[in-house]
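Heads up: the structure comes next, in structure tokens.
The full complex has more chains than appear here; those shown keep their coordinates.
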Amino acid sequence: MRASLMPLHDHKGGLMIAVKATLMRDLTLMLRRRGEMLNPLVFFALVITLFPIAISPDPELLAVIAPGLLWVAALLAALLSLDSLFRSDYDDGSLEQLLLAPQPLAALGLAKVAVHWLLTGLPLALMAPLLGIMLALPAGSYAVLALSLALGTASLSLIGAIGAALTVGLARGGVLLSLLVLPLYIPVLIFGAGAVQAAIMGDGVSAHLAILGALLAASLMLAPWAIAASLRISING
Amino acid sequence: MAFSSFAEFLAMGGHAPYVWSAWGVTALLILATVWHARVEQRQLLNGLKRRARREHARSTGGAQAPLNAARFTSVEGETRNDA
Amino acid sequence: MSLCLQARQLACERDDRWLFEGLDLDIRSGEIVRIEGPNGSGKTTLLKILSGQHSDYQGELFWNGVAMSDTREHFLANLLYLGHAPGIKSGLSPLENLAWYQALSGESGNEAQRLEALESVGLAGFEDVPSGQLSAGQQRRVALARLRLTPRALWVLDEPFTAIDRDGVAALERQLVAHAQAGGCVLVTTHHELTASSLLRRIALG
Amino acid sequence: MWAFINKLRSPKWFYAISAKLQPFFWVAAAALILAGTVWGLAFAPADYQQGNSFRIIYVHVPAAFLAQSIFVSMAISGLVYMVWKIKVADMAATVMAPLGAAMTFVALFSGAVWGVPTWGTWWMWDARLTAMLILLFLYLGVIALRGAFTSRDSASRAASVLAMVGVINIPIIKYSVDWWYTLHQPATFTVTGRAAMPMEMWVPLLIMVLGFYSFFIALTLMRTRSEILRREGTKRWVQDLVTGQPEEKR
């Protein structure tokens, strides 16, 4: 028998510390690569540029399809930036360590998603009105466009993170991710684009926005658990 | 002179917001680039001077070797004489 | 309080081949247990099962006498696992990497501790370089600094000596022995020969 | 020729010679831009159709010219760097990119503002406008790519390759968007040299264009010198220069 025995720790909390550190870490990583933070925005702008070129420069036609185009392009921009959400952590082994931390994985995953939204969804929403001008979006719908995108992209980040967690262990997960996630995005897309169209028609937008809010609330409650479970599965592979 | 008064000049025949915002943004960007270039140059020179002072202090103090000294040490077992 | 990790009738099959079968293990405080075996004999797989990352196995695991599934939180709070990949973010400096790991275990710690840990693994002067610009061995050393920084009783180390130079290997070996002597426990795989010690126990696979 | 290239290879030589050239271009830029501004804003006659909104031309056109020329200069610098390994060329390319992006932005912004009184809209999908927008993206791409590498050598070479690929594509893009849809004003400065507008409007524009080019050269010289300090800070001659020690005699 040895004299000194190492004391065993009880799991003693510190959840807030861990969550805050994870938020800070991801923010630092994203902001440090200055250029890359802008990438989803640039992608958004580029895709919006492609449509008039490919379809027609006619402002009247563009005005009709603008809400849909803007929403689809923002959705794709958010989707594409998702792939890297967990991948670099997986590749360098820190995802393994995240899973072995004595903290609820759902909370840590949520912190990562929050950073993702803050640095992609929110800027996309803020930038959309500018691109709206270029697509000749009728006046009066700009605020609704930004608001619906801000609400909607939060749900998109949450739902998309489930897909990202499921595919993180797979090579070429990128396109598979789209396949898994896009069908789930459709409700958000319908009510998001619907809100902007309603604003253009002059109809009330509160119903649409309320549904977007409800979708967000639901994803906030369910997605973290799904993300945690999916990460466990991916590490197991 | 295309304008008869200063007020008219400012009004730009009703096109003031357009003309002045276009000129304003241009002027702002040009001045900002010049300002940035000057600040950049000054900071770099100051940084280099500070470093030179530090190196100087270190070399006269003689305590540590400078960080960028040659580190390669030896090639051992050179048996042949390559002429 | 002494720790004890037990496995009963552990078995794992990969591609219709049994890597191990009917494996009984008792790992206790004060031991260094080295899992041995040629390449492909299942050492990594065993470590992943024991640290709860792999669930595709048969048999039972117990932590201090309690079935693992019931005491996972407590087990994790006392486990430090270092796998083949070092888990170091290349965009963050060594200091920032360590800060995150400390926070993950629920402590905010302080910078002096982290600086000291980095110095102890020979990275003084590299604290603020992005880790991606360190050499292979230096990156692993950042990960090894966690051994000093976050005190955990059970260390599970998969090939910790990879890419570490001679002096580093000797220092790490001393650290393992010291940990076991202090009542901790080390589970390690390596192809390096470890210096014989009364604390060292071997488990051979394959 | 080779002697000149070998001289260019030495940042030290460039640092010395640019110190002499720099003031000249700064003075030229300040004088020309000031003269052009006063003439263009106050003395040039108003356009018979567009009225005074036409005065935007004096920033719009120089910026648009510069935006395109800078990209070409950047590609040429990239080529020089790749072929002859002249580091100064790459340093110049590095500092040109942000200015080029800024000028592209100025052209876009002033054009968009000008569009409201003349075309009744901020933006339309016209060939020249679209090509300019794409040029902005090309600039952003070069800047982002350079920033994404940790190794300076790789960053330089990658940015050079992209600038060269981009510059091959600029005429193709221009040609294809022209084919696609065009509405913008035709060229003011034609090869035959005959101006499409009255002399009193055209001369200040020419002065402004020359002023912008001088500004571009002056700023590039100045910032290339900074870039030399940044990259060669450990070199002996820079340290001597900074501490003001006399150069070693040989």
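Each chain gets a letter, A, B, C and D, in the order it is written, and its residues are counted from 1.
The rule is short, and it goes like this: a contact is a pair of C-beta atoms (placed from the backbone, for glycine too) under 8 Å apart; a residue touches a chain by one contact, two chains touch by 3 or more.
Nothing here was measured: the structure is a model prediction, and the numbers come from that model.
List, for each labelled chain kind, its number of copies in the complete complex.
A x2, B x1, C x2, D x1
Just so it is clear, only the chains that are shown with their structure count from here on.
Applying the document's contact definition, name the chain pair with more C-beta pairs in contact, C-D or B-D.
Taking the two pairs in turn, the one with more contacts turns out to be B-D.
Using Cα averages as centroids, what's the distance between subunit A and subunit B in whole Å?
Once rounded, the distance between the two centres reads 37 Å.
With chain centres defined as C-alpha means, what is the inter-centre distance between subunit C and subunit D in Å?
Here the centre of subunit D sits 56 Å away from the centre of subunit C.
Subunit B to subunit D: how many Å between their CA centres?
Taking the average C-alpha coordinate of subunit B and of subunit D, the gap between them is 18 Å.
What positions in subunit A touch 2 or more of the other chains?
33 - these are the residues of subunit A that touch more than one other chain.
What positions in subunit B touch 2 or more of the other chains?
Residues: none.
Going by the contact rule set out above, which residues of subunit C touch subunit D in the complex?
Going through subunit C, the ones touching subunit D are 130, 132-133.
Which residues, counting only subunit B, touch subunit D once they are in their complex?
Subunit B residues touching subunit D: 1-3, 9, 12-15, 18-19, 21-23, 25-26, 29-30, 33-34, 37, 40-41, 44-45, 47-49, 51-52, 55-56, 68.
Would you pull the subunit C residues touching subunit A in the complex into a rising list?
Residue positions touching the partner: 1-3, 29-30, 51-56, 64, 73-74, 76-79, 81, 83-92, 96, 99-108, 151-153, 181-184.
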